[in-house]
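Below is one structure. I have some questions about it.
Note that one protein chain is taken out, while the other chains of the complex remain in position.
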Amino acid sequence: MSELRELYQEIIIDHGRHPRNFGFLPEATCHQEGFNPLCGDKIILHLYENKDVVEDLKFEGSGCAISIASASLMTECLKGKSRNEIEEIFNLFHKWVTMNDVPDEFKEKLGKLEVLGGVREFPARVKCATLAWHTLKAALLGQNLKLEVVE
Amino acid sequence: MSELRELYQEIIIDHGRHPRNFGFLPEATCHQEGFNPLCGDKIILHLYENKDVVEDLKFEGSGCAISIASASLMTECLKGKSRNEIEEIFNLFHKWVTMNDVPDEFKEKLGKLEVLGGVREFPARVKCATLAWHTLKAALLGQNLKLEVVE
Amino acid sequence: MQVYKKDFPIFSQTIHGKPLVYLDSSSTSQKPSCVIEAIAHYYQHNYANVHRGVYELSERSTHLYEKTRKKVQWFINAAHTHEILFTRGTTESINLVAQSYGRTHFKAEDEIILSEMEHHSNIVPWCMLQEQLGIKLKIIPVLETGELDLLAYEKLFSSRTKMVAISHASNVLGTINPLKKIIAIAHAAKVPVLVDGAQAFPHMPVDMQLLDCDFYTFSAHKAYGPTGIGILYGKTALLEKMVPYQGGGSMIEKVSFKKITYGQLPYKFEAGTPNMAGVVGFYAALDYLEKMGMKAIVQHEQELLAYATSKLKAIPGVRLLGTAPDKVGVLSFVLNDIHPHDIGTILDHEGIAIRAGHHCAMPLMEKYQIPACVRLSFGLYNSREDVDAFVAGMQKVHEVFN
Partner (left out) sequence: MQVYKKDFPIFSQTIHGKPLVYLDSSSTSQKPSCVIEAIAHYYQHNYANVHRGVYELSERSTHLYEKTRKKVQWFINAAHTHEILFTRGTTESINLVAQSYGRTHFKAEDEIILSEMEHHSNIVPWCMLQEQLGIKLKIIPVLETGELDLLAYEKLFSSRTKMVAISHASNVLGTINPLKKIIAIAHAAKVPVLVDGAQAFPHMPVDMQLLDCDFYTFSAHKAYGPTGIGILYGKTALLEKMVPYQGGGSMIEKVSFKKITYGQLPYKFEAGTPNMAGVVGFYAALDYLEKMGMKAIVQHEQELLAYATSKLKAIPGVRLLGTAPDKVGVLSFVLNDIHPHDIGTILDHEGIAIRAGHHCAMPLMEKYQIPACVRLSFGLYNSREDVDAFVAGMQKVHEVFN
């Protein structure tokens, strides 16, 4: 049961049940929807950007514990970050959840987000962990289009 | 080579090369086309019927030695026969070329047509041997429609 | 019945160290050895293209291919072998009818009756006609129990109704629809009926003469047969009036650039080289079903369904979707605030394969106001032990989330 415990860590179950930054953001400069048509998970991201800094972000949607916790942790962690910082974290995070043998320093840089590394052993769930992140990327690229994530 | 010799008896090769009653019949009361779309064999049957008796019949078309010989032998054998007689011969012939263990008396009744029994061992060629016959049947049933034979 | 499992090689493995418990047969069924061997044997000994060669291998191939058609005819009691068409699966069969029958028989404002419980395969092809031709869809609502609202159904008919397309059994609710009644009502209004039998075929006797539907379709891969093969049954009179769906080899009579004349049934609808190995393998599956006996299969699966239903109901927080009295072995549910995917992952870790998601039935999810649900579904190889393993797995779910 250890891999499973690794995946469903307490903090994930907590964020999955009680997502932070959940809700609408009236002053948002961008709204982006992300959807996984294979499982129906859906995230709507609202973000308020000011001079390349994401000053606030919130999300709505429905999905499994992993995708909701990932969105919740992401919003917590990226609030107040600049585009450059976000890009770096995005890349770190993506490697962290998809690749084995990532250097230990990643862990430090990722902080709380580190708990999502458990999906590595569950390839079918990686797309849950990354849905919010791909949605964010689409938002920042200003595509503002319907985004489907099917890894 | 014996089955093959049984199939390609001299009389079949002869009729295949020099079909009897080949050509158009201006006074025909019925023209019927038969076609095998899988191999492209085609028979057009012209027949002159008078009071239920097929007084004359001719055919045109192209096909393998078996289908042409069968058409040729059929025209020879049925000329002057009544509908009832033709039906009997049709049924005998069909059994003769498709079934094993047909009684010996069939052979006598079929006369020259007997040589076509060799196709029995060549299921793929049965439709060649019966193309003219099915065309005839369609003609007599007065359907006068396009006929495809795919057994 | 436990002995069935031995016929299916997939069960000789463990998943995450646990014996495989496969509870996703509605999605696709596992294959008995005889099917796997029939495919291999065909390729090893009798393989060639069908309908076209004058040589021995091609004759054998053609014989095996057409023998399956006869067997299907016998199995579903169709009147003629030429009423049995080979397609890729249920999805293609329904698209074929929608396009080939629909495009010539429907016009703008015509109406098609579907139900709220249809699988996307029996929704999207009609929606595409909605866009292409401007037809309208009328939807039979589903009652809270998962049964169709037949009173509402009768009221959907109008002079513009041109087709009823309805599933024999629901892939989410399990409900077996009262087809005889549904078809009689449609026929009284002179409307033909297409039945999506994907969830019915290997789980109950299916008889075209008894049902009297106009089209019936199912997939071999859900019936212990190979992938890439489905059946479309159609009544001769309707099939003859339909234009071909795809053009190519073997479906033609004569071809020139100016004019094509099409071949006879069933070839008119089988363009190109067919999935011959799939057809040959399906014969073995039908043979297997015949040997096991439809009556025994139904009894076994119904017993399992009853057992699993009582067990599932006893789990706290479970909300069962679909409680019709007449069901196939399909059980869908949601559990408190725990998402179906999380349940799926935890059960998988116990070697238990169930499906989590919308099950290609989004309108039904909408109706029940849920984004997804968990589904377990039975094949003839399942046993009470599988249900017990599932119940134990649900206990793990509980542990992880509490």
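By written order: A, B and C. Residues from 1 in each chain.
By our rule, a residue touches a chain if its C-beta (ideal position, glycine included) is under 8 Å from a C-beta of that chain, and two chains touch if they have at least 3 such contacts.
Everything numeric in this text was worked out from a predicted model, so none of it was measured.
> I'd like the shown chains that the missing chain touches, ordered by label.
If we consider the entire complex, the absent chain touches A, B, C.
> Which residue, C:P202, C:P226 or C:G329, contacts the hidden chain when the whole complex is considered?
Residue touching the absent chain, from the options given: C:P226.
> If the hidden chain were put back, which of C:A152, C:L238, C:M362 or C:V391 would touch it?
Touches the omitted chain: C:M362.
> Considering the whole complex, which of B:K42, B:K58, B:R120 or B:H134 touches the chain not shown?
Touching the chain that is not displayed is residue B:K42.
> With respect to the chain omitted from the figure, which of C:G174, C:P192, C:P244 or C:G379 is a touching residue?
C:P244
> Could you please point out the subunit C residues that touch the chain left off the display?
Those residues of subunit C that touch the unshown chain are 9-10, 13, 15-16, 20, 22, 24, 27-28, 30-31, 35-37, 39-40, 43-45, 47-49, 52-58, 88-92, 94-95, 98, 114, 119-121, 123-125, 127-128, 137, 139, 219, 221, 226-229, 244, 246-252, 254-257, 259-260, 271-278, 341, 344-345, 347-348, 352-357, 360, 362-363, 366.
> Can you list, in ascending order, the subunit A residues touching the missing chain?
35, 37-39, 123-125, 146, 148, 150
> In the whole complex, what residues of subunit B lie against the chain that is missing from view?
Against the missing chain, subunit B presents residues 1, 3-5, 7-8, 13, 16-17, 38-42, 62-66, 122, 124-125, 128.
Going forward, only the chains that are shown with their structure count from here on.
> Could you work out how far the Cα centre of subunit B sits from that of subunit C, in whole Å?
That gives a centre separation of 45 Å.
> If you average the Cα atoms of subunit A and of subunit C to get two centres, how far apart are those centres in Å?
Result: the chain centres lie 37 Å from each other.
> Give, as an integer number of Å, the spacing between the C-alpha centres of subunit B and subunit A.
77
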